[in-house]
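Just one protein chain is left out here, and the rest sit where they should.
Up next, chain A:
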Amino acid sequence: MNDHVAVVDLGYGDAGKGTVVDALCAYSAKRAVLRFNGGAQAAHNVVTEDGRQHTFAQFGSGTLRGVPTHLTRYVVVDPLALAAEAAALGNPFELLTVDGDALLATPWHRAANQRRERARGGDRHGSCGMGVGETMAYAASHPGAPRVSDTLSRTRLRRRLAAVESDLGPAGVPLDDVVDAFRAFGRTVAIVGPTYGERLLREGPCVFEGAQGVLLDEWRGWHPHTTWSTTTFGNVSELCGSFTRIGVVRTYTTRHGAGPFVTEDATLDLPEGHNATGEWQGAFRVGHFDAVAHRYAVEVAGGVDGLAVTHLDVPERCPALRICESYTIDGRPWTRIVPGPPRDLGYQEALTARLHQARPGPLTRPDDWAAAIENLLSAPVEIESYGPGSADKKLLNRIP
């Protein structure tokens, strides 16, 4: 079956994956939305025609349309944040399945994450403070890291959580209270085995909803200002043999938190509806459309079959907005960020240093933003978005 669609963000996140996933779910019936990276730190805004608004974190962005969500083994599941999100949605647990193999984020991971960011002082990485990266890091060095299926057995769960507490230090909450809450999670959500995802894929067209963006990828982003998560199509390829790759970009570039941002321009008048300055992430930054970085994102993502361009209504309201097609470094043009060897953080770190030196080259302003972006990223625009609701989307009928 080739009618599955994967949606990834080609920038630093916030390009509008949620609204694109929602539009895909509105456009034709979908069996399920599968999350394949990240965790509770995702924040995907959806506004439906009837005015419902929700910022999706662990539930998929098709939830308001009744499309089930499956959290695959690549998702870091946060039972505490999930409870709160579920309550905000009216507890639609019947729409949720969770792979028993997925890692659990705990209060101790969160506390350790926040301590680590605080210790960085002015040199923060831009973490969300939810402990997602901490959970991934812990699991990498601890084979017995708590996983979702552990919540089905009190004994095993308690043993594993106690180990986390002893390894990472206290988080100001008694172990047994966390055990209780996680057990309640285990009783409430449908915990499924490794073949469940394949079954969903057989049963009907699915949407893979990415979190964060390719420029934040753990291996391909500007190290160390990255997320501990594979944000490219990599995980989707592990889960699914064949799918349509949709890359999402805004007509301008944004970044939440620290890290290189060549085209940043704080003078642009671009009010942000749903993204505010976060305690852990820092300010929400805006800049001109960074075609150089986005081309790099397309390249390291392994190419895209189509683009979704959001905020196409903005250039008209912001006459100063431009497109940056090349950088300048030491007076010389820099037109292509060359991808390094796979998993070479030294190379990525050097890129980060170089990007800090780079300045935007000549800026241009196109008449037709969608066409210009299509041309710059060498992929057809399949979805045009002119506003937050699905009614503001134009699907160009070439995707399933």
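One rule holds in what follows: a contact is a pair of C-beta atoms (placed from the backbone, for glycine too) under 8 Å apart; a residue touches a chain by one contact, two chains touch by 3 or more; residues count from 1.
Assume contacts and distances are computed from a predicted model.
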Undepicted complex member, UniProt protein name, chosen from "cysteine desulfurase", "VWFA domain-containing protein", "NADH-quinone oxidoreductase subunit B" or "Carbohydrate ABC transporter permease": "VWFA domain-containing protein"
Residue among A:N91, A:S166, A:T364 or A:S378 that touches the chain left out of view: A:N91
Options A:G13, A:G247 or A:G389, residue touching the unrepresented chain: A:G13
Among A:V7, A:V46 or A:A81, residue touching the chain not depicted: A:A81
Identified contact with the non-displayed chain, of A:V8, A:A26 or A:A57: A:A57
Option from A:A184, A:L345 or A:L396 whose C-beta touches the chain left out: A:A184
Absent-chain interface as seen on chain A, which is shown: 13-14, 31, 40-43, 55, 57, 66-68, 78-88, 91, 93-94, 97, 107, 110, 128-130, 152-153, 173, 177-178, 180-181, 184-185, 187-188, 190-193, 195, 199, 203-204, 211-212, 256, 275-281, 284
